[in-house]
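Note that one protein chain is taken out, while the other chains of the complex remain in position.
We call the chains A and B, going by the order they appear; numbering starts again at 1 in every chain.
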Amino acid sequence: MTMTAPASAPDRSPLTPPTAAPARRRRRTTTSRTGWAYASPTAALVLSLFVVPIGIVFFMSGSDWSLLGGNQGTNFPENFTQVLAHRQFWPSVRFTLLYTVIATVLLIGLGLGLALIVQVSSRWSGFLRTAFLLPTALGLASASLLFYALYSPQVGPVSRWLEQLGVTEGVVSILGSPAGALWGTVFLVVWRFAGFYMLLLLVGLQNIPGDVYEAAKLDGAKTWQTFRSITLPLLRPSLALSTIMCVTGSLLAFDQFYILTKGGPDSSTMTVVQLIYNLAFESKRDLGMAAALSVITLLALVAINVFQLRAMRGSSES
Amino acid sequence: MNARTSRLGFRTPYYVLTAGLAIVFLYPLIWTTVSSVSPQPGSAQVEGLGFNNYATLASYQAGLPHYLGNSLAISLVAVGVTLLAATFGGYAFARFSFPGKNALFLVTLSILMVPYATLLIPLTIWLKTLGLNNTLVGVGLVLAVFQLPFATFMMRISFEGVPKEIEEAALMDGCGSFGALRRVLVHAVKPGLITIGLFAFLAAWNDFMVPLFLVGGDNQPLPLALVNMRQQVMGVIDYGSTQAGVVVLTIPCVLLFLLLQRHYVNGFMSGALKG
Partner (left out) sequence: MLALGLVLAACSGGDDGTGTTGDGSGTGGDAGSGEGVEGEGVDDGTELTMWTRAPLERQATLLVDAYNESHENQVNLEIVPNDDMEGKVGAAAQNGDLPDLLAGDVVRLPYWVDNGLFTDLTDQIEGLANFDDIAVGHVDAGTTPDGARHTLPFVTDVSVMVWNKDLYEQAGLDPEQGPTTMAEFQEQAEAVQALDQDGVSGTYFGGNCGGCLVFTWFPSIWASGDEVISEDGRESLLGGESATALYDVYAALEEGGAIGAGSNEETGATWTAPFSEGKVGVMQYPNTAVYSAIEAGIDVGVAAIPGMDGGTSTFLGGDAIGVSKDSENVDAAWNFLSWLVSEDAQLEVVAKNGEVPALTTLLDNEYAAEDPIALTINSVVENGRTPVAPYFSEAFNASGSPWVSMVRTATFDGGDSVEADNELITEVLDQ
């Protein structure tokens, strides 16, 4: 019954949620003019503060535009070739993808686990829900500053714990080694966002009708079997939405690395957006190159998201 | 499912595991709060417990109230604009068909896909042209735009989740579509509004990079002052005042969150995020 619901509108992207009311003919009294009138604040904001600046970015990406000197004529396609040839370009792409895979797997996995834990209604799980959601009230920058102190061997406790647990020899700064910097940042991000994904997936869980479980129980299905053959498939739309948000967010990761690692040590945690910032304001001070890398990133993200939507639609139809 | 999980609930390992998780999630917040009043080298609080770090924070440069006022102004603009645009926009996307609807919706969502570090310089140039450079309103507007993808999406599904009958009844009563929106629908989507409002507030209240580039002088908000205060001496981080700053920044967020939590969670539930 509900299992086929996500596939009922193949021409619609999963991001466009199915309407709650079944496909009833919309009354034709709604005029497109009223629609536009309501959409106009959004349109005005998007146009004036997003489309125009993005236009400037595209223009910059074809221009010889230095940070201090401003626009000095066209430089197309050199900006793009220079970015592609930059020694940190491919390492940053590789690292960004690695980070995205790790963060997405952990966040969705943990988010689902937490959602399963808090889905019963009891005072204890109400408390747990609040505890898991509380970190989402912090700004990412504040959270990064907090963890910067937490990880610091001078004031934070974490280095000492790792030493006592025998993970490290002596008091070592967590952000010091490439692996430590990666996992330290991943931990921060999981801490900050797990509650959010828990909430998204909780919504999906709560919409699975109870009688499906009853039926499975009558058939003698084990807990794990129920989870695999009922919960997961019915949760697919929520999982798809979470995954898309998580992948997009992780590919654009910046604040956490900017505050925690600055791309170090040894440029090992240089994400693509960190490289954009670095090209624009630190090393090259070349806004043209930075804009070119932004355009490349934007196109890649659009392609990745189109691919994700296709893949998810395909798998839910099968 | 209740039977399944409540069976789990009676087991001690369940409580041990979940309590452990709760501690992991709460510990950093508690640690920061405690550390901010504890003695630390290189901070204003060198011996014993006390509020010296908060005193440093309160008297830094233009003073804490000044920065808080700026942060508040930026956040109010961002929240107001987000609510307004997303309510009308969500309604339009949910209930009307008009040319360019899908294109506008997709462009709005694509804001999520742009690395915002790149937009900073174009925005400074463009805001100057618009006469909004170095204004709190300008920063609020920009932060609101970054909230639009999530907010519009959320409000669209919230409106779609409202049964058509409610709206039709209102229209029958002689309301125009605006009357129906104002008198009836807004109440039906209240959880969604609270959710996006809270989101917009949290984002605007905590942001430091956008204000850094778009305002200066007397218009700096608290997060920016905090970043400056962190490094007053070459090569030393004042962890104490940083922690105090994180606490001051976080308290309003946590209070607001706890106050609105029920509605906030409902906002997710009531929307047709249902799959």
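We adopt the following convention: contacts are C-beta pairs under 8 Å (C-beta built on N, C-alpha and C of every residue); 3 or more make two chains touch, one makes a residue touch a chain.
From a predicted model like this one, the values you see are computed outputs, not experimental measurements.
K.L.:
Sort through B:193, B:237 or B:253 and give me the one touching the missing partner chain.
P.N.:
Answer from the full complex: B:237 touches the omitted chain.
K.L.:
Of the residues B:163, B:176 or B:216, I need the one that contacts the missing chain.
P.N.:
Of all options in B:163, B:176 or B:216, contact with the hidden chain holds for B:216.
K.L.:
If I consider the whole complex, including the chain that's not displayed, which of A:158, A:230 or A:280 touches that chain?
P.N.:
Of the candidates A:158, A:230 or A:280, A:280 is in touch with the missing chain.
K.L.:
Using the document's definition of touch, tell me which of A:61, A:88 or A:297 contacts the absent chain.
P.N.:
Per the contact definition at the top, the residue touching the missing chain is A:88.
K.L.:
Going by the touch rule given at the top, which residues of subunit B touch the chain that is not shown?
P.N.:
Residues of subunit B in contact with the hidden chain: 41-42, 61, 120-121, 124-125, 128, 133-134, 212-213, 216-217, 224, 227-237.
K.L.:
Which subunit A residues would touch the chain omitted from the figure, given the whole complex?
P.N.:
Subunit A touches the missing chain through residues 66-70, 88, 152-154, 159, 170-173, 175-177, 181, 261-267, 270, 277-278, 280-285, 287.
Throughout what follows, only the chains that are shown with their structure count from here on.
K.L.:
In the complex, go through subunit B and note every residue touching subunit A.
P.N.:
Interface residues on subunit B, with respect to subunit A: 1-6, 9, 15, 18, 21-22, 24-26, 28-29, 31-32, 35, 40-41, 81, 84-86, 88-89, 91-101, 104-105, 107-119, 121-123, 125-126, 130, 141-142, 144-145, 148, 152-153, 156-157, 160-164, 177, 202-203, 205-209, 223, 226, 230, 237, 239, 242-243, 245-246, 249-250, 253-254, 256-258, 261, 265, 268-269, 271-275.
K.L.:
Given the complex with subunit B, which residues does subunit A contribute to the contact?
P.N.:
Spelled out, the residues of subunit A in touch with subunit B are 5-6, 15-21, 24, 26, 30-43, 45-46, 48-54, 56-57, 60, 67, 114, 116-117, 119-120, 122, 124-125, 127-142, 145-147, 149-150, 152, 154-155, 157, 191, 194-195, 199-200, 202-204, 206-208, 210, 213, 217, 223, 226, 234-238, 241, 245, 248-249, 252, 254-255, 272-273, 276-277, 280, 287, 290-291, 294, 297-298, 301-302, 305.
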